[in-house]
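The complex appears here minus one protein chain, its other protein chains still in place.
Per-chain numbering from 1; labels A and B assigned in written order.
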Amino acid sequence: MSIEINHLEHTYNAGTPFSHQALKGIDLSIPEGKVTAIIGQTGSGKSTLVQHLNGLLIPSAGTLDICGFHIQPLLKIKDIKQLRKEVGLVFQFPEYQLFEETIEKDIAFGPKNFGIEEEKANELVRKILPMVGLDESYLQRSPFELSGGQKRRVAIAGILVLDPQVLVLDEPTAGLDPQGAKEMMTLFMDLNKKQGKTILLVSHDMEHVMRYCDHVIVLDHGKVLQENDVRTFFEHPEWMIEVGINPPAIIRLKMMLQEKGFKIPDSILDMPSLVECIKGQVNGHE
Amino acid sequence: MVMNNIALGRYMPLDSVIHHLDPRAKIMVLLFLMIAVFIPAGAVGYVVIAAFIVVALFLSKLQISYALRAMKPMIWMMIFLLVINTLVIKTGTPWIQWGWFSVYSDAIYQTLYIVVRLMFMIILTTILTATTKPLDLTLGIEKLLKPFEKIGLPAHIIAMMISIALRFIPTLIEETQRIMNAQASRGVDFENGGLKEKIFSILSLIVPLFVSSFDRAEQLANAMEARGYDPNRQRTRYKVLKMKTKDIFGMAMSVVILGVCLGIWIL
Partner (left out) sequence: MDAIKVSGLSFSYDGKKDVLSDVAFSIPKGCYTTIIGHNGSGKSTIAKLLIGLMSPKQGSIEILGQSLNEESVYKLRDHVGIVFQNPDNQFIGSTVADDIAFGLENHCVPQEQMQDIIEDVAGRVGMLDFLNSEPTKLSGGQKQRVAIAGILAIEPEIIIFDESTSMLDPQGKASINEQIQKLHSEKDRTILSITHDMEEVAQSEYVIVLKDGHVVLTGTPMEIFAHEKELASMMLDIPFALKVSKELTKEKITNQEVCTLEEVVNQLCQLKSTI
């Protein structure tokens, strides 16, 4: 079942001098089992939108249908707590949510909040740990003695252990080194391909979006500017420029060459075809 | 959520006479009036102070509703006070007699008395913080404490501490909100649940907040040191303060009010 968003609006501090409308009528249909990127500049409404997906925020107007839950204005958060088990939300720099003495306890914290017995929860922890690339020797260690990248894995495990149907990731690779980022993205792609989880990725990194995502949503000033499959999106670099997003390196190269009079079709998005295309337009060094 | 509605202590960027007063003058006025509020000068004293507050509020261009909202968090305390006073104070004339339950006039007067004082204090503080940029306030405090440096009071260090605290309040509020959201996404319910759950949910907020604050503090200390800050060395200051006639006038007014209240009390 896809995620259906209809005329969603959200206003912070409504009725006060600090009132601010962050979302101004969002209509979206996010496909199930796919990897969807949500992109846009800081302040475009991305974070506000994703916080609606697991009921952290309730719309000021409009509706949201997700995982069998129908969310509308004035709904009590209590009634949708269960939604948070179905939609896992990983915030930016999630390592800052760790607080328990041991890694085992910290990962088991979520399941216990949802009423799962301690023993069963610990069993789930043991199952989830290898998925994030950590072995059982970590179970009894303190999360605070880990490296930054490992802390983040533990924090993400704390959400994955709930076995959510939809996984929402807010800049999951921010601040990681390139290798750490790659491993993190591989983990999410596995969850998508092997377990069919729907993944929403909020990202600034267009290389990641181009490489890993199926579908792209562009937000700008609280509105949906674009909604496309990833290919179509990257075939139109002017859309990225319009909202001030830096295109991936290959597209920047393509644009630079086009400017210099090279004829390169917009449909070229990979290096071998780009090189092939250039080859026909220059005198080679034989 | 709740966090966004904090009105107390927030600077309101308006353009008014009060905004342009010297922060030192404003702090002194607040100090004098606070003392005046605590002098038992009866109804006349309160009317005089109230008049001053109304004028100041009007001059500051702040909305009345803004000042009133600052008092919202106090309502529960006031109700609590009323209940306690009703139960404890049994002097004056009994106004309500209902079985074992009775309300005496003194209980009501006593409560009103405290409530009015609290209201005055909150409104005065709100006017000060809403019309003075945090940094100017700190600078004012520093300059006012300067004479005490002779007896070993580190005025500039105190001022630096206050200004950094003020600078990081919004950052910490944001951080608190973020951690709350993150833990709520792990099924924590911050509003409902029994005592055990409550303690746990608060722990899940406090521990990360401490961890990240210590992190921040360390990075901040590094950044300050790298930029040449040494609390024991001489520094020049970017902002300078200048007292003008209107500042003197404001302070004089508050001294007069303090005098009136003192006069009523003593005579």
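As a working rule, contacts are C-beta pairs under 8 Å (C-beta built on N, C-alpha and C of every residue); 3 or more make two chains touch, one makes a residue touch a chain.
Bear in mind the structure is a predicted one, so any value in this text is a computation, not a measurement.
K.L.:
Give the residue, chosen from A:S19, A:Q140 or A:N246, that touches the chain omitted from the document.
P.N.:
Missing-chain contact among the listed residues: A:N246.
K.L.:
Of the residues B:V44, B:L112, B:L153 or B:L220, I need the one that contacts the missing chain.
P.N.:
Going through B:V44, B:L112, B:L153 or B:L220 one by one, B:L220 is the residue touching the chain not shown.
K.L.:
So that we can see where the missing chain sits, which residues of chain A does it touch?
P.N.:
41-42, 147-149, 174-180, 204-206, 244-246, 249-250, 252-253, 256-257, 260-262, 271-272, 274-275, 278-279, 281-286
K.L.:
Tell me, which residues in chain B touch the chain that this view leaves out?
P.N.:
133-135, 163-164, 166-167, 170-171, 174, 215-216, 219-220, 222-230, 233-240
Quick note on the criterion: only the chains that are shown with their structure count from here on.
K.L.:
Just curious, how far off is chain B from chain A if you go by their C-alpha centres, in Å?
P.N.:
A distance of 41 Å separates the two centres.
K.L.:
For the complex, which residues does chain A have touching chain B?
P.N.:
12-13, 16-18, 51, 54, 56, 77-78, 81, 84-85, 88-92, 94, 96-99, 109-110, 113-114, 144, 158-159, 162
K.L.:
Touching chain A in the complex: which residues of chain B?
P.N.:
By the definition above, chain B touches chain A via 4-5, 63, 66, 175, 178-179, 181-189, 191-192, 203-204, 206-208, 211-212.
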